[in-house]
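With one protein chain removed, the remaining protein chains of the complex are shown where they sit.
Right, chain A next:
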Amino acid sequence: MTDAVDDRLFDLTLTDDQRMNRDTVQRFAKNDIRPVAKNADESAATPEGFYQRTMELGLALMPVPEALGGAGVGRACISNALNAEDLAHGDLSLALGSITPLAFVNTLLDQGTDAQREKYLPRFCGEHFVAATTALMEPRATFEPTEPRMTAKRTDNGFVLDGVKSLVPLGVSAELLLVVAQLATEGPAAFIVEGTPQGLSRELESNMGLRAVETATLTFEQVALPADSLLGDGLFDLQRFIDLSRIGVCALAVGTCQAVLDYVVDYCNDRVAFGEPITHRQSVAFMIADMAIELEAMRLMTWKAASRAEQGMDFHQQAYLAKAFCSEHAMKIGTDGVQLLGGHGFCREHPVEQWYRNLRAIGILEGVASV
């Protein structure tokens, strides 16, 4: 059987490179993210120099071809998902911010033209962090990611964009934006926006969570863009972009939920009530067991979609199901995390309430964190 024609085997073994990279990223999350996460959330601001420090991880540089100054390892959906997971163990907001430029890079690599790659990607291979982001969501209930209402119209020398984007990570400071809009009667398209052209206004949002990542609402009023701002040669494969984003969002959920689980295990083992640790009670212990079970399932669902994407297989349904599964169970884990700490969980002295607020975003986020 091992000599079967098709030698694909079910396997959860990381490659040596993935293992080494995980060590590095996990160390970064522990030393450089977790200690600053609380303050970043409370001040709704990224710590000074934080993103510059993420440069040592080479996140955005990895997939860029060597000819353009990158490391040339190519698109690696699994490695990207592992990075997202491990960074989010430190903090979901700061993890999302850290991989947001990578999502821009990934999408250019995936759907951009050679000229666009040559023009923009070398910028990510320098010494300085380049804030770049992707903008898909729009501020309304019943928003469908496949049906953005922002419009783009062709003009004599380019395009004109109108509409509003919301929950855009790094949306205030990003010098490069990838904005998804409906191109008149043609269908969805994506546009590269440099800086802040006339008619674009950026407003810092204040949300329930994700406070440290400085999300913004971007309003486009008759924003004129040059002809070469249209990503790729024609229409944008929006579904593919959404699906790759969903994998990234799921991975962020997995890392955050792992943080919740690790925290409640330590806390509940220490917490004594009625003369013994509360983990000696099944009502507490079973909640934690269920957290561990659903978290492992979230991880496998995410890895499955990521591995199919990386192998070039169709992964739309797997990404869809992973997102549905992770949205529901991540929030449950976040909720139980607070519950298990009781009143202490409700107070900001412990990080579980921050994770609860951040995890509410998993079911909402679309079009960010593309792997």
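Definition applied: contacts are C-beta pairs under 8 Å (C-beta built on N, C-alpha and C of every residue); 3 or more make two chains touch, one makes a residue touch a chain; residues count from 1.
One rule holds for everything that comes next: contacts and distances are computed from a predicted model.
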Original post:
UniProt name of the unshown chain, from "Acyl-CoA dehydrogenase", "YtkA-like protein", "Response regulatory domain-containing protein" or "Branched-chain amino acid ABC transporter substrate-binding protein"?
Top reply: "Acyl-CoA dehydrogenase"
Original post:
Which of these touches the unseen chain: A:R75, A:K153 or A:K304?
Top reply: A:K304
Original post:
Among A:E144, A:E203 or A:E349, which one is in touch with the chain left out?
Top reply: A:E144
Original post:
Which one touches the absent chain: A:G158, A:G199, A:G232 or A:G363?
Top reply: A:G363
Original post:
So which bits of chain A touch the chain we can't see?
Top reply: 1-2, 4-15, 18, 78, 142-146, 261, 265, 268-269, 277, 279-280, 282, 285-286, 288-290, 292-294, 296-298, 300-301, 303-304, 306-308, 311, 313, 316-318, 320-325, 327-328, 363-364, 366
